[in-house]
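A single protein chain has been omitted; all remaining protein chains appear in their positions.
Coming up: chain A.
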Amino acid sequence: MNDDLLQIEKLNVEYITDDAIVYALNDFSLNVKRGEKIGLVGETGAGKTTLALSILRLLPKKIGKITSGSIIYEGDELLDKPESYMLGLRGRKISMIFQDPMTSLNPVKSVGDQVLEVLNLHFPNLSKDEKNQKVDEIFRLVGIPAERKIEYPHQFSGGMKQRIVIAMALISEPELLLADEPTTALDVTIQAQILELMKELKEKFNSAVILITHDLGVVAEFCDAVAVVYGGRVVEIGKVEDIFGEGNNHPYTKGLINCIPDLTSTATRLSPIAGRMGDPRIKVQGCCFAERCPHASEKCKTTPPPMVYENDHGILCHLFSKEGI
């Protein structure tokens, strides 16, 4: 069987507002293999969530638009598929976990019913007993007693709710799980539990995971591969060891890593990346990070940098190309 699950090629997404066009994703390319855990790291507004919504084709109507590129899922071009096909795909083969478990559950339906709803949508042929059995099973897997399925979201704590959200996402045993900052709204101890749970379940169902986060620690612990996103582009991609190891890094990745407090260092201040993220309404000629990059030259401002690969580790930067800066 082909190993590639999802191939995103040169995807461009724009948000068209009244007074400007916002370029959310620019030539975004990403490959996800079956069973792979890939982390998408980047600061707020880098286009991480936009990517997730584009894969599901759920960008806000009229405002969000995919202008070019392709999203190939199991050999099928998703951008050409009718809405009816997408309805069958969402929640069945591709599931999504949201950032805030407090608001992503319907307050007037019991949690059991909400998990059951996914089964009703995608497995209408199962008998009632089979469905209930599956619901009990998934509740057990995410660590919630099945008796509590008759309770309502407000009767659960945040961590428990996130477990339920994960149960909803995984009950159909999807091939790809989009986790949009699944641990951001939770405190650190619960965060570790949820990550552990996701790891376990991922192994059980062999789903691929795209973990969207801005927490490098979470990525280092959970993922096999990392894609660093900046200004709607993948600026660096590679295995976790490549990114966090001793080798070369994109200047932006270096900046991100420098922002993590180091317990052994005596420095009193962190060293943040200078400047702010570029205005997404302006299409950049050269490198999108040039404005903030300590190594930037004239060439960086005018010529788009190439993706330079060393084995599987790619860096989008002139620094490492043959011609140099």
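For the reader, a short list of remarks on this structure follows.
We adopt the following convention: a residue touches a chain if its C-beta (ideal position, glycine included) is under 8 Å from a C-beta of that chain, and two chains touch if they have at least 3 such contacts; residues count from 1.
Operating definition for what follows: contacts and distances are computed from a predicted model.
Missing chain, UniProt protein name: "ABC transporter permease", from among "Ferredoxin", "Cation:proton antiporter subunit C", "ABC transporter permease" or "Anti-sigma factor antagonist". Set against the missing chain, the residues A:Val32, A:Leu105, A:Val142 or A:Leu256 yield one that touches it, A:Leu105.
Here one chain is not drawn; of A:Asp4, A:Asp27, A:Asp113 or A:Glu241, the residue touching it is A:Asp113.
Counting over the whole complex, chain A has residues 56, 58, 62, 86-92, 95-96, 98, 100, 103-110, 112-113, 117-118, 121-122, 147, 149-150, 152, 154, 165, 168-169 touching the chain that is not drawn.
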